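Shown here: the complex without one of its protein chains, the others still in place.
Showing chain A:
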Amino acid sequence: MDKPCTLLVHFDKGSAAMANEIKADLEGSDVAAKVEAMKRAVMLLLNGETLPTLFITIVRYVLPSEDHTIQKLLLLYLEIIDKRDAAGRGLPEMILICQNLRNNLQHPNEYIRGVTLRFLCRLSEPEVLEPLVPSILDNLDHRHHFIRRHALSAISSIYRLPHGDQLIPDAPELVERALASEQDASARRNAFLMLCLCGQERAVAYLFSNAERVTEWPDLLQMAAVDLIRKVCRSPNRADKGRYIKIIISLLSSPSTAVVYECAGAIVSLSSAPTAVRAAANTYCQLLSSQSDNNVRLILLDRLNELRTSHRDVMVDVVMDVLRALASPNLDVKRKVLDLVLDLLTPRNVEEVVLYLKKEVVKTQSGELEKGGEYRQMLVQAIHSCAVEYPEVAGSVVHLLMDFLGDTNVAAAVDVVLFVREIIETNPKLRVSMIQRLSDTFYQIRASRVCSIALWILGEYSLSLAEVESAISTIKQCLGDLPFFTVSEEGDTTDSSKPAQPMVNSVTVSSRRPVVLADGTYATQSAATEAISTPSVTPGSFASTLNLRSLILSGDFFLAAVVACTLTKLVLRLEEVQPSKVEANKACTGALLVMTSILQLGLSSYLPQPIDNDSYDRIVLCVRLLCNTGDDVRKIWLKSCRQSFAKMLAEKQYRETEELKAKAQISHAQPDDLIDFYHLKSRRGMSQLELEDEVQDDLKAATGGFTKETDDANRLNRILQLTGFSDPVYAEAFVTVHHYDIVLDVTVINRTKETLQNLCLELATMGDLKLVDRPQNYTLAPESSKQIRANIKVSSTETGVIFGNIVYETSNVMERSVVVLNDIHIDIMDYISPATCADVTFRNMWAEFEWENKVAVNTVIQDEKEFLNHVIKSTNMKCLTPPSALDGECGFLAANLYAKSVFGEDALVNISIEKQVDGKLSGYIRIRSKTQGIALSLGDKITLKQKGGS
């Protein structure tokens, strides 16, 4: 691993100070100037300068300074300088600082002592530490707790160094003694932590000897104790587990919530017995209700979710406690609670849960909550999925939910209506009452989209004579008196069009906007008016209460077409169930009148835009149908719709179960997987603690300690030759792309018979790349080679180019020679990985993102599917469009692809292609992203790869 970096400070290049300037200030006696100079020196060091001459100046002029700030800055300086040479040996001049550190450790100012001890914690050079050990140990008994605290930490970190036990062989005894007499909470914690790490049995002994008093310990120490217990119990076959659990249980009543939280985590790791898990779950639930911070709540829910995956049976019991967290005003929390609860449903608790959810829904009606609509939508969705899983509860909720069809929150209303549609299909028992209810509440529906679905339901599921008749009358009622306008009104434009104008305008504006369909294609037809308009204001005061009328008068002819279809369907059904032919014909003519009125309205100049062709065709089709019916048509209208809907539901369910199955598959091991037997695992080179220590692993992962094992063969593929074979210096590089950085391992070989001096690998970058270190000079013996490593920071997904030179001097040629290197191209594909997102989010992002790159399709591939697969493969993206939607041979294909970069950027791609008559594919690939980089680089990539072949 690279040298650890302990601090970062923003450094403005503009204020770069020359080393000599700093030196002059350091040598002066002005304290303020010295402080500034030290700061600048530290910043320069952080910025990659080495400032080798400064060390002696600092030793001479800064070490003796009495000023506290200077002393602290000096410690920072010492912290960041290289204390080892290239071979890893300690630099001899480091001994120079020993005396000063020793003085500091005996300084009368307790804070100087303290900060020096703290600095020593970060020091790992035994040759520097060794002479200081006696002074450190002396500080253990200092009367000031600030010093004792840090002395204990220093001892701990020194003892943990390689060979640290030789520096302070009796450290655990000393610390144990100190711990026994220590009063300060922090110092005790540090001592206890030291024992945990270096002398576990001592720590355990201390814990047990104080088991009675653990509850009175300060919270810092309690935390350390919990930590110890976790560690100790990780080793198998602890016979005394009970004692630990007893301590943990007693700590659960600690006044510090942090300790309680930690304990709950510890219990689960100690035991998987239901009692223990229940205790943990209860603790989490308690915290969930007592902590008002959203962060805490969300993380607690994560913990509960973890418990759910491993101990679902226990978690089922606390489901009501979890539900109580719905009281939180935060939507994220609510969403998480609902997700968690939905996973915990059993036939036993579903009633109770749904009851609770129902109560919550009722609460949202009071309108006190902000974002009540969104919340209601979430609740509706939750109830929906409850009902899907346990159809028996649907009956108890569906009526309640139907009250929300007229909700002003369109999304919630849509959810409700979709729910109703699904339930009415899957739950035939409820059909009668639901149709009844729908007819009753239909007039409340305000949104066009909801209206059309509701109309479909009415048309499809009104079966009995009474139902059909009530449905027809409901629709007619909502349409109001016919015709929609009178001729006089038409002439008298000034009167009525004026108030109508604003509303109509808003609709036109929204409907003129190109709309993206679910499959990503553009649509300009009104078929896609997705209830964008708020269904409130209506033209003319006379129609204000009639929802269908006002919507149609506002120019929504798509809805008008739906009305026409529904009426047709109802009339066709009426003809089947109505014994009296007269009644049926009456209804038929009534329907025809409505349709013709709509057509008349559409073709008149009353509305600023006439009826669109699609709607017109549909209405005319309905008119024709009613005039001339046949069995085939009847079958299509009355059966096939229903069948295809049922098929869609089945498909959806099938996909869901497939996904579940796939998920379940993943968690299982492959038959030929290697099985790690915990007890047989090699312990070579590993301490007991590190073994299977997930905390450590977690920490290591967080600090970037894990580097993925790349197989060498793969590595060799990525070798880049940087210079020619006949150049005096040959160079080649491995390029390894990590998350946020690129590492170039450059091998430089001197091909001449001379020594190359001051050989320097100079790199420059283009794009969003930044060099981390400054290049260093090397001397290369004749025909020898050298490995140079260069780190390059990447901050966004973009294709980058690295240029470089190798510069060197030889003894006989005075001027420097330069070898120019091949450019290294960094591929965007290394950063992006396939990801999924919901349809809605995709479309939102598509609408939101500013950068679009449109690439015309130009390929030799003849088959649409094949082309799609090729693009998916070459761009490393995931196809969001379900395979079922891509089935069939129709000569068209539209699909959405999605990927995420390691920096969290989204890359959206839409492919729309069409097969030409000559068999070639034509169309466009559109790439959208938030930043220009992705759109451009991905576009380049696609242009390059789409030709196919490779």
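The rule is simple: a contact is a pair of C-beta atoms (placed from the backbone, for glycine too) under 8 Å apart; a residue touches a chain by one contact, two chains touch by 3 or more; residues count from 1.
Note that in this section contacts and distances are computed from a predicted model.
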_Which of "Signal recognition particle 9 kDa protein", "Two-component response regulator", "Auxin-responsive protein" or "Coatomer subunit delta" matches, in UniProt, the chain that is not displayed_ = "Coatomer subunit delta"
*Of A:E262, A:E360 or A:D556, the residue in touch with the unshown chain*: A:E262
_Sole contact to the chain not displayed, among A:A33, A:A211, A:L298 or A:L482_ = A:L298
*Listed residues A:A37, A:I58 or A:L73, member touching the removed chain*: A:L73
*Using the definition of touch stated at the top, determine which of A:N109, A:S310, A:T657 or A:N858 touches the missing chain.*
A:N109
_Residue in contact with the excluded chain [from A:L137, A:M223 or A:C386]_ = A:M223
*Residues from chain A at the interface with the omitted partner, ascending*: 1-10, 12, 27, 39, 42, 64, 68, 72-73, 76, 107-112, 114-115, 118, 121, 144, 146, 149-150, 153, 157, 185-186, 189-190, 193, 218-220, 223, 227, 257-258, 261-262, 265, 291, 293-296, 298-299, 330-333, 694-695, 698-699, 701-704, 738-741, 772, 791, 793, 795, 902-905
